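Working notes, beginning with the structure itself.
Certain chains of the assembly are absent from this excerpt, and the rest are unmoved.
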Amino acid sequence: MSYRFEAGRLYRMPTHFGPAPGPRQLPADIVVDRSRSPRRLSVAASFLTDEARLERHLPEGFSLAAEPVVTVEFHYMTEIDWLAGRGYTMIHVSWPARFDGMRDRATGRFLAVVWESLADPIITGRDEIGHPKLYADVDAPRQWDGAQICSAGWMGFRFLELSVTDLCTAPIEQAAASSDGTLMLKYVPRTGAWGEHDVRQVTLTPSADPELVVESRQLGSSAVRFNRAAWADLPTMYHVVNALADLPVIEPRGGRVQRSRGGKTYLDQRVLT
Amino acid sequence: MSYRFEAGRLYRMPTHFGPAPGPRQLPADIVVDRSRSPRRLSVAASFLTDEARLERHLPEGFSLAAEPVVTVEFHYMTEIDWLAGRGYTMIHVSWPARFDGMRDRATGRFLAVVWESLADPIITGRDEIGHPKLYADVDAPRQWDGAQICSAGWMGFRFLELSVTDLCTAPIEQAAASSDGTLMLKYVPRTGAWGEHDVRQVTLTPSADPELVVESRQLGSSAVRFNRAAWADLPTMYHVVNALADLPVIEPRGGRVQRSRGGKTYLDQRVLT
C-alpha cells in the first residue's frame, strides 16, 4: 500500500518517508526554548547607492520606501535548537521597500538575496518561507585589531568582503516598529513549461519577534565589497554578485555588531496579494 | 522602475537579478558539447527487500513494477559544462515502480531520494525538475584492493556505506528500452498554510539519453548499509535514513562500476497527470 500524506503536517521533497523534521516541525519529544536558541552574532554594514539602479532589482508592485541604502548582514548562528545545537551562517542583502498589491500593502525590508553556509536551511527556507537562499562558503568570523571581518566565497572565489571597524559599544535599542516586516518574493518554476512558474507570490515576515533578546551592540565604520565574477567563477550566481557589485557605493552608512539570543520560527510568514 | 520577467527565460529565487544561469540555461557565449560533459564514475549496488515495506514509501498512484529491489548509486561527476568544468556527486536511491494517473501511465525507476554534495544543483534540481534532493558530504571514491568503496555523511555522521567488490570487466550493454524512464514526485509546500502544498505532481524523465556514452563497465558483489540515526545525528533527514535502514536486505543483487561521458539536460522532463 502506498502512503498518504498526513493532514496538518509539513512535508518536503522527498515526501515518501513521512513528515519532514525541520525548523517548524520538531519531533514530539524534543523540547526547545525559543528564548535561548539560536545564539547569534550579527555583523551588518550599509551603504547609500543609486536609486535608479537599485529599483531595477525590485519586482513589480514594489517601490523604494526610503533612501536607497543597501544593508548586508552576516548572521553567525550557533546552538540552533532544530539542528540539535549546531550552527550555520546566513548573509542577508536588503533595502527598504514598499509593496502595493491588489489587496495588501506593506512597507519594510526587501530581502533581495540570502546566502547560507548549509544546504538544509536553504531547502527549508526556499520551500516553506520563500527565502531567496543560495549557498556560500562563509569564513569563520574574524575579530582582529578592533574590527569585525566577514567574507564569503564559492569554490575558492571570494565574492563578498565586509568589515566593521572602530567599534564602539552602543545602547541596546528596540527594533523600531515603523516596519511591517521583511518582504520577499517566492518563486517556483514550472517543470516542463520552461520559463513559466508554479508559484510567484510576495511573502511577508511580520516584524514582531518577541523571543529575540539583544545582548550587546556595537557600532562602527563599515566597508562592503562585492567582487565581480566571470561566469566561470560563479556559474550559478555571477549575475547576482555582479548586479550587487555594480551598485555604486555613494557613501558608507555605518556598521553594527550585535549579539543576541532567541528568535521565532517564521510560522507567522504569510502571503500578500 | 521595477523589473519585468523576460518571457521564455528560466528564473529561480532570487529572481531580481535576471534569468538564472544553470544546467538548462547557459550564457549565450558559452558553447558546450553534450557528448563530452559530464564525465561520470557510477557505482551502483542493489538488494532485494521486503515488498510490503517498500510499498509504504510509494506515493498514491504508484505501485511496485517488479521485484522489490532497491538500487543505490553514487555518481561522481567531473568536467561538468554548466559548472565550468567543476564536479560534484549525486547519490540516487530507486526501485521499480509503475504510475497510473488520471491520464498518464508510466513504468520505470522510482527515484525516491537523491543526495548531492553541492547545494547549487540541489536548488536547480528541486525547483526545475522536481528531483527529491538533499545534501550530503560525500567522501571521494576509493578504489582499493579490488573494490570500489563509497560513503556519505552529514556533519560527521556517516549514514551510508556502499561497496562493490570482486570487480570483473563486463561488456558495455545498451540500457534496456523496457522502461519509460525515471519517475519522481515534485512537492512544494504552501507558505503560511502549513501542511498544504502549492505543487504536488508526478514528473517523468524519459529514458532516452542519446548523448550518454558508456566507456567501461565492471560487475561485482555489492554491499549497502544505511546507518540508523537519532534525530540529533541527522535532524533534517533521520526519517529518510532510518526508513531506508529499516528495509531488510533479503539478498544482495550485485553491483556495477561504470564510467561514462555525456548526458542530457533534463529539458525533456515532463509532468504526468
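As written, the chains take the letters A and B, and residue 1 is the first residue of each chain.
Heads up, the rule we're going with is that a contact is a pair of C-beta atoms (placed from the backbone, for glycine too) under 8 Å apart; a residue touches a chain by one contact, two chains touch by 3 or more.
These numbers come from a predicted model, not from an experiment.
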Task: Size of the entire homomeric complex in copies, 2 being in place - done: 4
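Everything below uses one rule, namely that only the chains that are shown with their structure count from here on.
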- [ ] To the nearest 5 degrees, please report the angle of the rotation taking chain A's Cα atoms onto chain B.
- [x] 180
TODO: Let me have the rounded angstrom distance from the C-alpha centre of chain A over to the C-alpha centre of chain B, please.
DONE: 29
- [ ] Give every residue of chain B touching chain A within the complex, in rising order.
- [x] 1-4, 7-22, 24, 27, 30, 52, 55-63, 82-86, 112-113, 118-120, 122-124, 126-135, 155, 185-189, 191-192, 194-195, 197-199, 201, 203, 231-233, 235-240, 243-244, 267, 269-271
